[in-house]
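I am attaching a structure below and will ask some questions about it afterwards.
Note that this complex is displayed minus one protein chain, with the remaining chains in position.
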Amino acid sequence: MILLLIARRFLGLLLTLLIVSVLIFVVMDLLPGDPASVMLGTSATPETLAALQRQLGLDQPLAVRYVTWALAALKGDLGTSYTYGVPVAGLVGERLAVTVPLSLLAVALSIIIAIPLGVISAGRRNSLVDYGASVLSQVFIAVPGFWVGLLLVMLFSVTLGWMPAGGFPGWNAGLWPALKALILPAVALALPQAGVLTRVTRTAVLEVMNEDFVRTARSKGLSEKTALWVHAVPNALVPVVTILGLQFTFLIAGAVLVENVFNLPGLGRLAYQALTQRDIIVMQNVILFFSGLVIIMNFLVDLAYLAIDPRLRAGVR
Amino acid sequence: MRYLLRRPILLSGLLITTFLFVVALLSLVWTPLPPTKMQIVSKLKPPLSVGLLGTDHFGRDIASMLMVGAWNSLSTSLLAVAIGATLGTLVGVFVAAVRGFTETLVMRGCDIIFAVPPILSAMMLGAFMGPGRFTAIIAIAVFMVPVFARVTLGAANQIWTRDYVTAAIGMGRNRAKITITHILPNISNQIIVQVTIQLGLAILTEAGLSFLGLGMPPPTPTWGRMLSDAQTYLGQAPWMALMPGMAIALAVLGLNMLGDGLRDLLDPRDQS
Partner (left out) sequence: MGSTFLRASTTLSRRAVLLAALAAGLGAGLHGTAEAAAKTTLTLGMSVEPPGLDPTVAAPVAVGQVTWQNVYEGLVTINEKGEIKPQLAESWTISDDGLTYTFKLKTGVTFHDGEVFDSTAAKFTLDRARGPESTNGQKRFFQAIDTAETPDATTLVLKLKARNSSLLYWLGWPASVMVAPKNAADAKTNPIGTGPFKFVSWTKGDRVELAANPNYWDKSVKVKLEKVVFRFVADAQAQAAALKSGDIDAIPEFAAPELIEDLKGDSKLATVIGNTELKVVAGMNSAKKPFDDKRVRQALMMAVDRKTLVEGAWSGFGTPIGSHYTPNDRGYVDLTGVHPYDPEKAKALLAEAGYGSGLTFTIKAPQMAYAQRSSQMLQAMFAEIGVTLNIETTEFPAKWVADVFKGSNYDMTIVAHAEPMDIDIYARDPYYFNYKNPAFNDVLKKVEETTDPAAQEKLYGDAQKILAEDVPALYLFVMPKLGVWNKNLTGLWEHEPIPSNVLTNVSWTQ
């Protein structure tokens, strides 16, 4: 029964991806300008333009191009970038080497900031510490990530000269130089996440603290601290992890801006570039990758709920 | 009043938001200097030397630009949220009333909209329609519709299972009437809270769009573009980046605190 449900959700997931991919293809095609005229600039003759369009296959009708791409994609060939003339899979792979570590670093940072802050403010509910943490988390949420990026550059790169102002030396340059280039952008990305996460953690811990088993534990004479960290926190992690999954969408959206501020050759920048160069094939794959990630995250979160919450499972049966 | 004083979050949210609205409205009739007036001779002057908050790279008065920016940012966000909230709520209550396949369809539609990162779809929209206030409003509203649809649907579904609603159905009242008399009044608090919170998010998004050059065209000052202009002047004129960033943060902070406070006040059950 539960397998059937999963299968149905999975089918829905594929359908969503399919619709998204058609939408992107159509929208990108409707945009003024095409990759051939972007590449040829302002001196090209009309026949040159036609020749390039022919070579790129742009003279084919939209539907034909879509089906060709989709069929090849099903076989694992994601297509060739119009502008770079190389397979998209490789391009995306290169960029993932920046975006994935960046996102992971940001998630790690936000956890490091948020969990202790949330737990402590839950443990000392309505104290000054709690209010302070609350205001702090609100501020984290309120500041735009790209602005934090600018401020960090101003302080650590322009004034102090400790950190690179942007760009990515590549992992070949060594672990530390590469990580160093990712730290400031990761901080800029992590702060809003940390704000949301702090609040979720606090609420979740408070709820668990009120549940019977924690109350029992406390009435048995367990110290407040032990009750909090040993019993409440692990049980409160479920909603926290869920929110982490859901926040992923915002993380990726933020990455587009932050990668631009810090000039990082990540996936967000690739999408931005592909858009300006009208590179439909690249755009298609990058957005599908993003949306696939988001949809799968949602799917996993749903599954997690099913696994955790017996009531939902009962409902299924 | 005493009630408000016991709720510092609500009170500060209310104060900040009121302040911003007052400044925004004031900018329609008065600013210290014309916000688009260029004075190349007094460009990049620090705060208090020329004007209250200094000047930008064209010698324009930053304080005046911020004031007008407040109006542009708030009005754009308000419009976007109003559109999104109205459409989303309508969709939500409609789907809650009919359920069935429509619900699956609408939820799938929401998934599709959520699936594409907002900034990317806004960029595509910008490339398509050209930048401008209209583009920004549409780009933001598109994401508000599914948010409100989901919130409304969830809340409305709960109300539909209440005894008095079941009774009303039993009495043969039609679903449209029940929606108006029972459902909407009972979910309005949740919608109001959501509007406040989404308003904050809309301001952030609008700033991001303007930062990327997809907002209102110059010379109209917007906070996002002021920030993007400031990028290469970080070393020489840090105030150019500090001021608009603080304005954005303050606005979002105020609205979020107001939303939080309202939630405690109106909707004490749900406290996440």
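A and B label the chains in the order they appear, each numbered from 1.
Just so we're on the same page, a contact is a pair of C-beta atoms (placed from the backbone, for glycine too) under 8 Å apart; a residue touches a chain by one contact, two chains touch by 3 or more.
This is a predicted model, so every value here is computed, not measured.
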Of B:Val95, B:Val142 or B:Leu234, the one touching the omitted chain in the full complex: B:Leu234
Positions on chain A contacted by the hidden chain, ascending: 31-34, 37-45, 47-48, 51-52, 54-55, 83-86, 91, 94-95, 153, 157-158, 161, 164-170, 261-263, 265, 269-270, 273, 276-278
Where the missing chain touches chain B, by residue: 36, 38, 40, 43, 57-58, 126-127, 130-132, 213, 217-219, 231-236
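Assume only the chains that are shown with their structure count from here on.
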Distance from the mean Cα position of chain B to that of chain A, given in whole angstrom: 22
Contacting residues of chain A [partner chain B, same complex]: 12, 15-17, 19-20, 23-24, 27-28, 30-32, 131, 134, 138-139, 141-144, 146-147, 150-151, 153-154, 158, 199-200, 203, 239, 249, 252-253, 256-257, 260-261, 271-272, 275, 287, 290-291, 294-295, 298
Partner chain A, residues of chain B touching it in the complex: 8-9, 108, 111-112, 114-120, 123-124, 127-128, 200, 204, 207-208, 211-212, 227, 230-231, 234-235, 238, 241-242, 245, 248-253, 256-257, 260, 271-272
